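All protein chains but one are shown at their positions in the complex.
Then we have chain A:
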Amino acid sequence: MTDTTPEGPLLEMRGVTKSFRGARALDDATMTVGRHQIRALIGQNGAGKSTLIKILTGVYRRDGGEVRLDGRPVDFRSTADAQKSGVVTIYQEVNLVPKLSVAENIFLGRFPRRRGLVDWATMRAGARDALATLSLDIDVTRPLGSYRVATQQMTAIARAVSLEARLLVLDEPTSSLAEREVETLFGVMRSLRDSGVSMVFVSHRMDELYEICEDVTVLRDGRTVAEESLASLNQYELVSKMLGRAAEQVASGARPAARPRQQAEPVLSVTNAASAPRLRDASIDVYAGQVQGVAGLLGSGRSELLRSVFGADPLDSGEIKVNGDRPSLRTPGEAIANRLAFLTEDRRAEGIVPHMSVRDNLTLALLPKLTRRGIVDRKRQRQIVTDYIARLGIKAQADQPIVELSGGNQQKVLLARWLATEPAVLLLDEPTRGIDVSAKAEILALVDKLAADGMGVLLVSSELEEVVSACDDVTVLRDGVSVARVSLDRLSEESLMAVMASGEAVPSSDVPQKDNADD
């Protein structure tokens, strides 16, 4: 078993477990990479891909399970350790040092030396050679950061090649590349494979997986749920494995009738919105009294759509109408003035002010209105806070620091913060992420009531069940393009999955594709 068996797989990871402060990130993860193989690793956000990769490359130590390279058990303690065994990772956001030269980036940590000093001539020549194997001829003395991301990625690969990597982990390398750059990358990957390097390839773009990979490992909730040949799975089956819904399991939660539109004209209308790099061409209408859903895989531009509408990201092109007008929405302040509200996806980073009280958190967006002659009207503030705590059933004291609350209650406070501004349109980005089942139900019930009271709601969620049960109509985004609308009568998890995976259901190919904005 411990003997090197050249015919066996290059890498075997079995029963790998890892917890962070009590939370299970990996729970029985398995991955096998054969020789001369490019293996796809996929999973939803939070499925454990990054953790698995970081364990493989020595950034994290595993809690349990085993990792074998060439049949021998290994336990990397650092990135350097993994590199010595030929395991090299190229991260999503190219993790090199941009202000140093290309040559230095390739040789950092192992500079060629002469009499103890860095031998620049040898280093430059070595860098040119390493890049030449990838058919790249650039000035290696210039700072790496002066080149395009694609070139930086090639530099990272050249570094890996010159480290004599046997297993290359590519973590979403294509997410910031243009189409023909992706083709170049794939060409390099193929020739590396032919020369004996195995690769693990992470991407959310289904087409890419089928183009470059032979086999796939699917992670869900920290477990490996499939290790199969891609040839035996179609895109639809793959997505259903990733999301954990059997193809036959058709949703039953859809309501019989849509909520009535309270006005003929949409309260919010987005046409052909584009915002580099993710959002390319998205159109969506939100009606007062209805919940408009947005579905799509990770990286499809869901959050970016909301951020652009709210003025948090600049809109490169396209049109946004609020109640038929075209107001300026270039900053969140302008969006708020036009009665938009945006509950962000990342509660911790973009939502709560952790050590402030519930009261102050709740009234943060309201302070200008509550201020009389430069002083906050504390009586009205208390009144509003008491009112919302009761209305939303927030289990907390008004002067308690918000960080002490459960996720569900924190989310309710943030929702109350926006509701207090009396918005006409509520943008919700993953409003139930990371909160428990009962709080989830309460928040969805509240969304339902808000719509019934005449608010227009735009809901982004990666949980299809939630989208299907909460929305009247769903727009599907794929690679930054709104490819389909699914109305209530056809709305099911199955139909959504099909559109998300294939992008088919609506003519999208005849829409002229905009070029990615230049860098």
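Descriptive notes on the structure:
Here is the rule we go by: contacts are C-beta pairs under 8 Å (C-beta built on N, C-alpha and C of every residue); 3 or more make two chains touch, one makes a residue touch a chain; residues count from 1.
Convention: contacts and distances are computed from a predicted model.
When the unshown chain is looked up in UniProt, the name that turns up among "Cytochrome c oxidase polypeptide III", "ABC transporter permease", "Acyl-CoA dehydrogenase" or "Glycine--tRNA ligase beta subunit" is "ABC transporter permease". Of the options A:118, A:403 or A:445, the residue whose C-beta touches the omitted chain is A:118.
Within the full complex, the residue among A:144, A:362 or A:435 touching the omitted chain is A:144. Listed for chain A, the residues touching the missing chain in the whole complex are 59, 78-83, 89, 91, 93-100, 104, 108-109, 111, 113, 116-118, 120, 142-146, 149, 152, 159, 276, 314, 519.
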